[in-house]
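Removed: one protein chain of the complex. Kept in place: all other protein chains.
Chain naming follows the written order as A, B, C, D and E, and within any one chain the residues start at number 1.
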Amino acid sequence: MRPSGRDLDQMRPISIETGVTKHAEGSCMIRVGDTHVLCTASLEARVPPFLRNSGKGWVTAEYGMLPRSTGSRMRREAASGKQGGRTVEIQRLIGRSLRAGIDLVALGERQITVDCDVIQADGGTRCASITGGWVALRLAVNKLLKAGDITTDPLMDPVAAVSCGIYAGQPVLDLDYPEDSEAGVDGNFVLCGPKLIEVQMSAEGSTFTRDQMNQLMDLADKGVSVLVEAQLQATA
Amino acid sequence: MRPSGRDLDQMRPISIETGVTKHAEGSCMIRVGDTHVLCTASLEARVPPFLRNSGKGWVTAEYGMLPRSTGSRMRREAASGKQGGRTVEIQRLIGRSLRAGIDLVALGERQITVDCDVIQADGGTRCASITGGWVALRLAVNKLLKAGDITTDPLMDPVAAVSCGIYAGQPVLDLDYPEDSEAGVDGNFVLCGPKLIEVQMSAEGSTFTRDQMNQLMDLADKGVSVLVEAQLQATA
Amino acid sequence: MRPSGRDLDQMRPISIETGVTKHAEGSCMIRVGDTHVLCTASLEARVPPFLRNSGKGWVTAEYGMLPRSTGSRMRREAASGKQGGRTVEIQRLIGRSLRAGIDLVALGERQITVDCDVIQADGGTRCASITGGWVALRLAVNKLLKAGDITTDPLMDPVAAVSCGIYAGQPVLDLDYPEDSEAGVDGNFVLCGPKLIEVQMSAEGSTFTRDQMNQLMDLADKGVSVLVEAQLQATA
Amino acid sequence: MRPSGRDLDQMRPISIETGVTKHAEGSCMIRVGDTHVLCTASLEARVPPFLRNSGKGWVTAEYGMLPRSTGSRMRREAASGKQGGRTVEIQRLIGRSLRAGIDLVALGERQITVDCDVIQADGGTRCASITGGWVALRLAVNKLLKAGDITTDPLMDPVAAVSCGIYAGQPVLDLDYPEDSEAGVDGNFVLCGPKLIEVQMSAEGSTFTRDQMNQLMDLADKGVSVLVEAQLQATA
Amino acid sequence: MRPSGRDLDQMRPISIETGVTKHAEGSCMIRVGDTHVLCTASLEARVPPFLRNSGKGWVTAEYGMLPRSTGSRMRREAASGKQGGRTVEIQRLIGRSLRAGIDLVALGERQITVDCDVIQADGGTRCASITGGWVALRLAVNKLLKAGDITTDPLMDPVAAVSCGIYAGQPVLDLDYPEDSEAGVDGNFVLCGPKLIEVQMSAEGSTFTRDQMNQLMDLADKGVSVLVEAQLQATA
Partner (left out) sequence: MRPSGRDLDQMRPISIETGVTKHAEGSCMIRVGDTHVLCTASLEARVPPFLRNSGKGWVTAEYGMLPRSTGSRMRREAASGKQGGRTVEIQRLIGRSLRAGIDLVALGERQITVDCDVIQADGGTRCASITGGWVALRLAVNKLLKAGDITTDPLMDPVAAVSCGIYAGQPVLDLDYPEDSEAGVDGNFVLCGPKLIEVQMSAEGSTFTRDQMNQLMDLADKGVSVLVEAQLQATA
């Protein structure tokens, strides 16, 4: 029934390749089916003004799509002179999610910027960005620990995200683009281990019930456990 | 226990004053406690390019805060040359929410723009904007019906929104600013009658469980029923 | 002869409601007929760079129109990415006018920003902004005096403004929108008590004589005396 | 008493050199003392959207200062990404003034853009721009007449402008920069022959009386007659 | 003598991997040593306004660097609101170079946009972009030929580019970043088969002779022949 032939609760194949760029303190290419996102974590000594001399660090994120990561070419945001609303919304979500899984005091007064650049898009780019972004962050933090710059690991359980939605009347896990563009209800679930960090469900021209919400939550739990396994393997 | 002395499941006083500007096809000033938002609905004959000759209409929203709607003066977005990320995120949410409660085919090929301008802010401005925005929309649609421009009412149940969160360890309804700035978990719930349209829960530097999520949902149901009553009275 | 039926030298009804927002140091809603402007005065400890360590303060103003303050919806300036020429011109006039009526040395090294946001427009918004802006400024300065932050009142006579013009060949006082859009000559007169601060008269596709100029000045004197009375009552 | 040694009612030396660029339909370099402005009039077949198929033409103006036209180098507006408030205000004034002296119906459905670029500034650049701009406009219109593209001369009396102000307590004509920066009251007067087109008087931190206003008007009349003579000679 | 141990006339290892994204009509990842650029060619039916109904097509290019493609993180251009001068200069060069190697009439009235996004930078990104960009263009044109949309191959000899410079007093081929940042003279040479398309040589705080110029040209000839071989293999 799904265009891809997957089961309702089946994730797409996941691969996380680390160390894909020589400059970044942490990096990976995450592939969730045909969605490919390059994630890098960049360490900087400075923090934003509101944290100066606070002893606390900061994690922030930026998101972008290459112009031809999509089916038809999108206008380059650098050329159009501003980031669109969708971009801004997504990068705020990524940053918020990653900050929820890190102890900023233990990180110390330094900033890590996680860049998530979509090389190829097929639905679920924000979730792949969060999941891959955490891997890049984990690798950058490992470097700090190994160098003795920090002594307590500031990271908690892996932060991972998956989308679920109501497609053709059925709750399905990990929507790809053909499903995403048809789904009546679309949700993104960000977890940190067994706990929730962020839930976003929305419906355009439709509605949903609390039962459906709980069904999607069940699927999300299942999907995230698969993602976390891939994250742990990649950073082992 | 709440700074305002309210019960955990108690809304702030709500008032919705309609017809507050002579130009707009629909308008109201919604006051939820000390949060005051002026909402106008503007009817235009044209639709966005992607809907031309589709027979479908469109509802969109814009959001702004007056520079001194807040405790300390914010920079005017028109002067700084762009809308901030938070503004963009909120106006996309308002537009999406209102569109979920309207039949765009029944509306016909016309656009209604709902402007939500915060006159005074004390937490929950996006929820007040959705709730008041629906009232302005309802009034503008009434005008179309009365003039015979459309014959089927495109609007469904009222769309209303409320914020709930975990404050000082307790689930509370309708956070005001002092609560909002301290809350570990913060959720916005948009309903269309008994059905859900949008759920957004997020935690910065914290996490939440599915149980807590359901507790907040219960509070939201309660709050929205109060808001809907006010909406129906205002548009009776 | 006037669309509103007013006498040639008759002002529209004026009301000035103070204390309309809880955050601003001074605020009022001024209504001149159907023109409604929300004016707030925000006090800040800092001054612009060119006044640092000068012992002098600063008063500046910003002006905006809500998108649907007008008969047909205008594009939101924050969304279009810049303030239009008319906006810039008006806010410079408001700032210049208010500064002409205050002793910046007596104010001390602090800045007061006066925001004038048009809620509903029906002609004469810049004049209403100056008149209401002065009330907000007066209230903010009163706070400084009461708190003992300054000991000498820096404000002089009230600053008030009115528009006059040649409509249908006749000099008329306080043009409303239907008159303004037809007037051959249009003037704005800003006074500080009996003295002039700013005179702007312009004609598009027409000309005027010095006699006409003096007739408009006579009307302006009359109109301003009515406005000053309202200002003094509101701030008594 | 004046820094330049001029009499109170004495203009600076004026020269208007026409035909200074080979491309423009009309052009001149106007020199009013050390203020030098290059004015060009560019004829285009199109009119702004609001005039299409109206049979009416349009005259508009743009103004700029070369970065080192001033005593210390100013930031280039093209580099800073926007025109400042002063620039916008001035170019609106120039356009309005020139339009007041032309019959747009007789001009026919075409647009003339007058560019005024300040090569060297020493006070009074907006007035020199209007005066020189009219000469460029006159020359461009002459071309249309000569080519038989229009048969009725749309231009009326010359449009010319001069600044007057209260300097060291005295009304003076044609302020140069040292006077302008010290003047308590500063006015710009635009005339079309014996009639007024635009009057702008403003005071920062000061006030003025109607008597002073009339004294400045008398000086302006005198100054403009000198300017008009130069305009007529240049375009003879 | 070279930091990398290469001979003076030795290129870095080159690899060109095609078909790296499923959406673009043509794509490759070109790797010249540690410089990695993702190139895509996007086919669109429309042409720029100045070519409409001309029967001619257009090739244009855009260039970008991922924020952490470099040793220290650069600001994202989409976030800073504009493309920097270097970016603009490079993308104009890429577009000009590719257009010089294609018959725009034979291409027909369609546009191909070549996007060159630097994944990892180690000197010579503009040259790698041109070389890889041509491969993407070749693949997209092949698609048009295969589909019968065009019948004459509009592409001529491969367009390839290489940088040469004077490093430590010696002419060297294919500068990597450590060399590039120290070179006294830096040149980029774009060839189309045996012919030159573009030569850019520049010196900051230094000069060069015509002899040196010819030595660099000799090196460039050698380097380009290696690149062309790789291009032909990749598109065979």
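The rule we apply is simple: contacts are C-beta pairs under 8 Å (C-beta built on N, C-alpha and C of every residue); 3 or more make two chains touch, one makes a residue touch a chain.
As the structure is a computational prediction, the values presented were derived from the model and not from experiment.
Chemist: Indicate each shown chain that the hidden chain touches within the full complex.
Modeler: Taking every chain of the complex into account, the missing one touches D, E.
Chemist: Among D:D9, D:D34, D:D153 or D:D221, choose the residue that contacts the chain missing from this document, as touch is defined above.
Modeler: Looking across D:D9, D:D34, D:D153 or D:D221, the contact with the absent chain belongs to D:D34.
Chemist: One chain isn't shown here. Among E:N53, E:S72, E:T151 or E:T207, which residue touches it?
Modeler: E:T207
Chemist: Pick from E:L8, E:M74, E:A100 or E:I150: which residue touches the chain that isn't shown?
Modeler: Residue touching the absent chain, from the options given: E:A100.
Chemist: By the contact criterion defined above, which parts of chain D meet the unshown chain? Give residue numbers in ascending order.
Modeler: Output for chain D: 21-24, 27, 34, 38, 40, 42, 44, 62, 64, 66-73, 76-79, 81-83, 87, 113, 115, 117, 119-120.
Chemist: Could I get the residues of chain E that touch the absent chain, sorted low to high?
Modeler: Looking at chain E, the ones touching the missing chain are residues 82, 85-86, 88-89, 91-92, 96, 99-100, 104, 187, 192, 195-210, 213-214, 217.
Criterion: only the chains that are shown with their structure count from here on.
Chemist: Using the average of all C-alpha atoms in each chain as its centre, how far is it in Å between chain C and chain E?
Modeler: 59
Chemist: Pull out every residue in chain D that's touching 2 or more other chains.
Modeler: 82
Chemist: Chain pairs in touch?
Modeler: According to the stated criterion, the contacting chain pairs are A-B, A-E, B-C, C-D.
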